[in-house]
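Let's turn to subunit A:
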Amino acid sequence: MEVQGLGKAFGPHRALEDVSLSVAAGEVVGIIGPSGSGKSTLLRCINHLEQPTSGRVLIDGVPIADPGGREPSAKELAALRRKVGMVFQSFNLFPHLTAVENVMLAQVKALGRPKQEARARALELLERVGIADKADSRPRRCSGGQQQRIAIARALALDPRVMLFDEPTSALDPELGLEVLGVMRELASDGMTMIVVTHEMHFAEEVADRIVFMADGRIVEEGPPRQVMRAPRHERTRRFLRAVLDR
Partner candidate 1 sequence: MTTAVLFAHWPDWIGDLSGGLLESVKLTAAISAVGLPLGLLLAMGSSLGPRPLRWLSIAVVEVARGVPALVVLYLVYFGLPQAHLTLEAFVAATIALGFTMAGYTAEIFRAGINAVPDGQREAARAVGLRRGQELLYVVLPQAVRIVIPPILGYVVLFFQATSLAFAVAIPELISRAYTIGSSTFEYLNVLILAALLYAAIAIPASQLVDWLERRRDRLA
Partner candidate 2 sequence: MSSVVDYLGPLSAGIGNTLLITFGAFGIGAAIGIPIALARSARWRPLRMLGVAYVELLRGIPPIAWLFIAFYGLAQLGIRVESMPAAVGGLGAISGAYMAEIYRAGLRAVPHGQFEAGRAVGLTESGLYRHVIVPQAIVTVFPPAMTYVIGLLKDSAIASVIGAQEITALALGEQQQSFAGLPIFLAAGIIYMAIGLPLGGISRWVDVRLTRRLADA
């Protein structure tokens, strides 16, 4: 996957400026940075939940939308988003559906899989994230950690080429966060391509192949986890890490 010169402005405010990033198949990229630095905006632009103002995103060499050109059609967008799985900070499970129905919905309605097949796949995924027993419960009956794991299963169900995680554990108690991080660790070791925005520095250092540090809508520096986190080249990165690690 390739991000080329992505920019996003909200009115006069520039949330992203000329962000380029390429992610190899099977690579895990961790994105860190202070609040408001544009991390969420970057992820949301990658799957066009937010229409980028400039730049483009390619998956397997195919551009998702023309640079600054026409907006992609609803059909194209839907097709693109099936290649990109997204996990939100606040889970955003569908409250009127059970866990297994949450995982089935897009398989049936977006991919057109037969119900039986979708259900089998959903159960398999719920098993994989360790909550097969909650298959028929509604989200409100599940703990936060369980909900986030259902959300991961929901995203995986479309067999995406890349998974985006936006602070998947920051709404969770530390203990419940561990369940989710465990699932993500396994995904990574199974070879899933992942971009993870996180404040969990230890997790980022351990699981990511590369760390990207963002500030003020730009990528300030990137590199192997050890180097970025132990020997950052930029003052801005050092300041951020000091503030985080002091806590």
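Following the convention adopted for this analysis, a residue touches a chain if its C-beta (ideal position, glycine included) is under 8 Å from a C-beta of that chain, and two chains touch if they have at least 3 such contacts; residues count from 1.
Inclusion criterion for the candidates: all candidates are chains of the complex that A comes from, given by their letters.
For clarity, every value in this text was computed on a predicted model and none was experimentally measured.
Asks: Would you mind flagging which of 1 or 2 touches subunit A in the complex?
Replies: 2
Asks: Would you mind writing out the residues of subunit A in touch with candidate 2 in their complex?
Replies: Residues of subunit A touching candidate 2: 44, 47, 49, 74-75, 77-82, 84-86, 88, 90, 92-96, 98, 105-106, 109-111, 136-138, 140-141, 151, 154-155, 157-158.
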